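There's a structure below that I have some questions on.
With one protein chain held back, the other chains of the complex are shown just where they sit.
Let's look at chain A:
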Amino acid sequence: MDQNRSDHMKTRYMPLKASQTKENAKQTGYVDLGLLCIVLILVGFGLVMLYSTSAYNGLIKFQDAAYYLKKQLFATILGVGVMMVVANIDYHFWERFAVLAYIVSLILSGLVLVVGSEINGSKRWLALGPLSFQPSEYAKVAVILFLAFLIVRNVKKMGKIKTMFLIMLSVLPIVGLVGTNNLSTAIIILGIAVILIFVASPKYMQFIGMGALGVGFIAIFLSLESYRLERLAIWRNPEAYEKGYQTLQGLYAIGSGGVFGRGLGESMQKLGFVPEAQNDMIFSIICEELGLVGAVLVILLFLLLIWRLMVIAGNATDLFGALIVTGIMGHMAIQVILNIAVVTNTIPNTGITLPFISYGGTSVLFLLAEMGLALSISSQVKEVSPPKA
């Protein structure tokens, strides 16, 4: 890391507009409006769908149709604020906290195992008075920062298998801690790590070997516990298993959608048939209400988001920024792909939320913070040009 620059940057952690007045040539004041628009559309659309899916559950459980919407709205407003603030802070500011952030995530993830509050049978939340906080959501951001930091430090040795393994090894503690009660997030974290190492490494062949190794590892992992194999069986034929209920209900919702859907708010499956429709299975309700057209538009929206992130990553002024955005992009991509794949029963069921749309305050808050980071990185891009392959 260029120490001089780092020192220099210290003096200019201030809002974007203010920074424009500074004479620093590197600062162009560019903000990726495309990304911002896509994020805001997703957040707005997410709130609408969240209300649609959660109104029934809110009414039944809390006698308030807007119960979930209110909580999500609060997190979203907070999140947009955080996004704005983060967008206006030079991302290098976070570099020095990378290791600390990672350690904090380890502590919080450990803490949640001890004093976490249980919701729906999972101990994933830390209660802070009236608010609850999900450390695993924070852990994703922390890992992105930490790995970006670590890779930049070891960039010369990235071609070496040893380095790769060491870096992988460094995230295993958090993967282990989070994975204890939230396997899905652990997989996401692992996925982000793999993507970052892949992007940072100049080589290709290693990754083919690594991929093969991963497949083998997954096979062993699945066969270790019989319930994981059962999940596979349910995946292949959800109608034959009682535990296939959620999957099947999701499929009913998707299938009922047809081309144009039942219409916004008209879902039947959200009325208790798809359990907790505002959570992981929200995409199935989108399919039911908005049809194939709506569902494909949502996928396109996410693809646009990932594309913008790719553009920012490709044009980031330095590797640290590029890696952070790549991590964010990986995060988005993995989560969207896994969620839709689960909902459509393309892969076995595992609890993964749909970014910006599924219910979850911590998730939205940190997703927006990540978007803030990406915006901040985009603001230092000199000129935007499509990445050259």
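Note that a contact is a pair of C-beta atoms (placed from the backbone, for glycine too) under 8 Å apart; a residue touches a chain by one contact, two chains touch by 3 or more; residues count from 1.
One rule holds in what follows: contacts and distances are computed from a predicted model.
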Name of the absent chain as recorded in UniProt (options "Putative ABC transport system permease protein", "Helix-turn-helix transcriptional regulator", "PASTA domain-containing protein" or "Monosaccharide ABC transporter membrane protein, CUT2 family"): "PASTA domain-containing protein"
Selected from A:Val336, A:Ile352 or A:Leu375 as touching the chain missing from the view: A:Val336
Given A:Met49, A:Ile174 or A:Ala316, the one touching the chain that is not displayed: A:Ala316
Per the touch definition above, residue among A:Leu69, A:Ala200 or A:Ala369 touching the missing chain: A:Ala200
Sole contact to the chain not displayed, among A:Leu36, A:Leu69, A:Cys287 or A:Ile352: A:Cys287
Residues of chain A (touch criterion as defined above) contacting the omitted chain: 1-2, 5, 56, 60, 152, 155, 195, 198-202, 251-259, 268-269, 271-273, 287, 291-292, 295-296, 299, 302-303, 306-307, 310, 313-322, 326, 329-330, 333, 336-337, 340-341, 344, 346, 387-389
